[in-house]
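What you see is the complex with one protein chain gone and the rest in place.
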Amino acid sequence: MSAMNFIEQIRQRDRVFDFIQPQASSRLDVSHGNILYLEDISVSFDGFKAINNLNLYIKEGELRCIIGPNGAGKTTMMDIITGKTRPDTGSAWFGSRINLLELDEPEIAEAGIGRKFQKPTVFENHLVVDNLELAMAGNKSVITSLFARLSAAQKERIDEVLETIGLKDNKYRLAGSLSHGQKQWLEIGMLLMQNPKLLLVDEPVAGMTHQEMDRTAELLKSLAGQHSVVVVEHDMDFVRSIANHVTVLHQGSVLAEGTMDQVQSNPKVVEVYLGE
Amino acid sequence: MSFKKLLTGTIAGLTLSTGAMAADDTIKVGVLHSLSGTMAISETTLKDTMLMLIDEQNKKGGVLGKKLEAVVVDPASDWPLFAEKARELIEKEKVSSVFGCWTSVSRKSVLPVFEELDSLLFYPVQYEGEESSKNVFYTGAAPNQQAVPAVDYLMNDLGVERWVLAGTDYVYPRTTNKILEAYLKSKGVAEKDIMINYTPFGHSDWQSIVSDIKKFGAAGKKTAVVSTINGDANVPFYKELGNQGISAQDIPVVAFSVGEEELSGIDTKPLVGHLAAWNYFMSVEAEENYSFIDAWHAFIKDKKRVTNDPMEAHYIGFNMWVKAVEKAGTTDPAAVQEAIIGVSVPNLTGGFATMMPNHHITKPVLIGEIQADGQFEVVSQTPGTVVGDAWSDFLPGSKDILADWRKPLSCGNYNVKTSKCSGQNY
Amino acid sequence: MLDKALMNDRLIFDKKTQSFLAILTAVALLVSLLNTFVPEGHILHCSTFTVTLLGKYLCYALLAVSVDLVWGYLGILSLGHGAFFALGGYAMGMYLMRQIGDRGVYGDPLLPDFMVFLNWKELPWFWHGFDMFWFASLMVILVPGLLAFVFGWMAFRSRVTGVYLSIITQALTYALQQAFFRNEMGFGGNNGLTDFKEIMGFDLQSDATRLGLFLCTALALGLGYMACRYIVCSKLGRVAVAVRDAESRTRFIGYRVDKVKLWIFTFSAILAGIAGALYVPQVGIINPGEFNPINSIEIVIWVAVGGRATLYGAVVGAILINYAKSTFTGWLPDAWLFALGGIFVFVTLYLPKGVTGFLNRKQEQLA
Partner (left out) sequence: MPLLPALRSAILLFIFSIFFIGQASAAPVADETEFKQLLNGFTQKSFAAKANTAQQVATSGHPKAKQVLEAMAESRLYFRKSDQLVVFADKDGRSYVLTDIFSNETLGTFSRREVSKVKTNNSLRAKLGKMVAEIELKHPDASVRLAAVEAMIPKLKEDDADLFGSLIKEEQDESVKKALQFGIYIGYLDSSKKERVLNAIEALDGELEPIVRNKLTSLANNSDDKDIKKAAKKSLKGIESKISIFSNLETIYFGISLGSILILAAIGLAITFGVMGVINMAHGELIMLGAYTTYLIQQAMPNHTTASIFLAIPAAFCVSGMVGIAIERGVIRFLYGRPLETLLATFGISLILQQLVRTVISPQNRTVETPAFMSGSIDINPIFALTYNRLYIISFCILVFIALFFILKRTRLGLQVRAVSQNRSMAKAMGVRSDWVDAMTFGLGSGVAGIAGVALSQITNVGPNMGQSYIIDSFMVVVFGGVGNLWGTLVAGLSLGVANKVLEPMAGAVLAKIMVLVFIILFIQKRPRGLFPQKGRAAEA
């Protein structure tokens, strides 16, 4: 089957081979304005409905905050978007052409979705610079990796990101020896290296000082526009400082949506947050 | 660099340790039996036997006026390690001969080493035959010294007409069963009256097979099982026979690998009457045997320990070697090889064993029945001794081959038809 | 300081590699000289026994390196590498068997002895071609490689990880052991393949051939080590470590984890196969015992004792344990298992980074 396709491709002279084509998001079609469509998604673990009929749309270039009490399904939602968990029902589209449910994690990453985890997961046995190099966008096949050498431009890009995340002095330190906050930054740096269209950021400021928090807020805001950013966060101050649009999740579905003020005055939200 | 030191140290240690030389006032004898791993069960006893024999010989004044010294190594039931240890014994320890091995594969593994370094190996276990090496003396039984007489007994004395040949899937049962199949057919047993079954090593769940045997034996004709089941698998096999209520009177089992040692690990009460064919039983009534048992009990300091056939084989082999060394006046392997052919020593069953030109020995064949006390009772005995046949007459590939290590033939596999001596490494 | 040490590790020819290669070369040269030119009986003479023994250790060392590559750097605890080693060994054994030709005990020009013995009438199809060295060599690489590829392709694609993967690798080698035990398979059953005469026309019993085999093994170890070193130092190596430490994270930044695992696993299996092929002519036998799951566990232990995720550690561990085994089995035949078992427990408890890790730390403390 694939051999047939291949021959077909060779015969069409005007077409460029898949493996030569610049990858990442080339197929991404955001002409309808939305970059992410989640529709009627449900998933359950051992009878517990983690996500229940969830509908969520993210616009291109938007910075969206998602809040909700524990167990609201925030992380599970991210798992579904990045291919870690398959929903029982529903559909998930990246742009209007890419069906996320047909792809696995690396393909989704390749398509242009990057993710920062709740618990900072950096490669602790690698240097900071290696962490960034590994995350760098580009051909990630086995053979390429085996013979890969950093070009000057790439080195420059790494230094640039190091500058952005404030780890320039720690370039050659083991990632495992960084402080918690630094690891958070490094992970954000890795996201930047990936150069995704959509960033999913799970609790980016947990364990950060106030100054660090402010810088993070600034960074995220600056990213919005060229990228779409989805932030899951508990810290209301932080959310207020960055978001213009907030979604509240509760028991696996959307409870309220709107600006921070709208959401905070919504009686249902108040009940969920205070009623418990 | 520290690990550099470590490496160089290791290498230096290795090179130096090979320089050790044999002391001149003793004659070294190698003992190559597994003391750990799966085969330790059987082989440890043989190591003790050798230590006892050497000890006794030293009490008699040693050999050629020199004391004997046993060099014991542990090849750990690891076949390549057998070859390595054999080489260590011969090259490093300079032993004059080696007594050892149990499984065929261990013998096959060390064989090239003995041939290359031209030393002597005494191999004490019954085996499949089809081999005769210049450097190996086979003091255990060849198939014609065990299997064929046993089948004769079953056929003539018990009137067995249906046969189950059950064995572990390795070369000894395969060969023995091939020979027996040919033999039975030559005696007019029909194909459908023979059932052949192979099981893996250490097979422990015998329910289905025993049930099949039971069904096979329910066809009206007298049925017997010829078992070449190896070592560990025997206990669950016999236990299952007992459980399914198969007694020796219904379907007798004759085994070639079950001796007193193996029975000491089985509750024998349900097994009374099942058979084994060997060349020696502990219960044999002979003066030599009584003295041997007494000596063994004194040496091992345990009156409950049993003696068995491979121990007798070592007893014979060791005495033959002593006699041959004295005859030759030297421990030089070549001289001993020449001197030992024709040497005759008492066996433990009241007769004599002679080393034949094919490096096998003469043995009486005894059929014994299991008793409740874990011993065998001899129920049949060949009138004279049987000469071990290296190459079976019942296998098409080997019936034209003979072994004779006397000059001028000096060949372990001489093809009578082509008049060629093949497969020799020297 | 720390940075420099770490940067040094990223060089293919780092200090440790340099010393490893130096020692390997020195040992190879020294052994050849001491074996060839120092007369027998002299205290410095290196007997052929020692040469073969060293050759065997070096085979084990290569095997340990291959396990270290997948376990140390990729995090796959393979309890089935003994299978690839044995398959390589069988491929070589079949070649050596065919070389015997009509010099077998039955004098059959085509069939190996054990086939004549069991009344086989013709050579099974899979024995064809093994009379040619190039074909056998190809199979040494192809058979373990292909098995590892197919097995890995299935297992990694379905994301079997951790102990589940370890146990099914164990099941793999266990199943192969059972299969090779069967006489119907045509690999000589329990006795395996033995009684080899010559390799490429050289008499296997001659001292020169043995020395030659030893040198080949040393060369193979050197090359295999460098190949592993190259992989480890490449970006692929860093991806591998990333997979080891945070598999799903690696996936989320876009690496095809299954393919990374598959290719490194296959390469490692090939290395193990080559080690097996070199092992067989030196020890003179290959039988299904080599597939024993316990053997595969032992290999892992060599690596652990030497120090995981340092290639030289695997070499040190393999040589150390096997040297201990050789010595103890002659020295303390009744009690050597106590010593060996004790070493395993001691190393896991007190030297979590193995012997080399311990020595390195001592060294750092001194510096």
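Letters are used for the chains, namely A, B and C, taken in the order the chains are written, and counting of residues starts over at 1 for each.
Methods note: a contact is a pair of C-beta atoms (placed from the backbone, for glycine too) under 8 Å apart; a residue touches a chain by one contact, two chains touch by 3 or more.
Keep in mind that what you see is a predicted model, and the values were worked out from it rather than measured.
In the complete assembly, the contact with the undisplayed chain comes from B:Asp169, out of B:Asp169, B:Glu312 or B:Asp404. Summary of contacts with the chain left out: across C:Ala148, C:Ile301 or C:Leu359, the touching residue is C:Ile301. Taking the complete complex into account, B:Ser36 is the one of B:Ser36, B:Asn230, B:Asn279 or B:Ser398 that touches the chain left out. Within the full complex, the residue among B:Ala335, B:Val378 or B:Cys421 touching the omitted chain is B:Val378. Those residues of chain C that touch the chain absent from the view are 77, 151, 154-155, 157-164, 166-168, 170-172, 174-175, 178-179, 181-182, 293-294, 297, 300-301, 304, 334-335, 337-338, 340-345, 347-349, 352.
The missing chain lies against chain B, touching residues 35-38, 40-41, 44-45, 157-159, 169, 197-200, 202-205, 207-209, 211-212, 215, 218-220, 232, 235-236, 239-240, 242-245, 248-249, 252, 261-262, 264-267, 269-270, 273, 275, 285, 290, 303, 369, 371-374, 377-380.
Heads up, the rule we're going with is that only the chains that are shown with their structure count from here on.
One simple way to say how far apart two chains are is to compare their mean CA positions; for chain B and chain C this gives 34 Å. Centroids of chain A and chain C (each the mean of its C-alpha atoms) stand 43 Å apart.
Interface residues of chain A facing chain C in the complex, by the touch rule stated above, are 82, 84, 104-106, 109-110, 114-115, 117, 121-127, 130, 133-135, 137, 140-142, 145-148, 172-174, 190, 194. Listing the residues of chain C that touch chain B in their complex gives 15-16, 19, 23, 27, 30, 34, 43-50, 52-54, 56, 102-108, 113-114, 116-119, 178, 181-183, 189-192, 194-197, 205, 283-285, 287, 289, 312, 316, 319-320, 323, 325-327, 329-330, 333-334, 336-337, 355-356, 359-360, 362-363. Put simply, chain C touches chain A in their complex at residues 2-3, 6-7, 231, 234-236, 238-239, 241-242, 245-246, 248-257, 259-260, 263.
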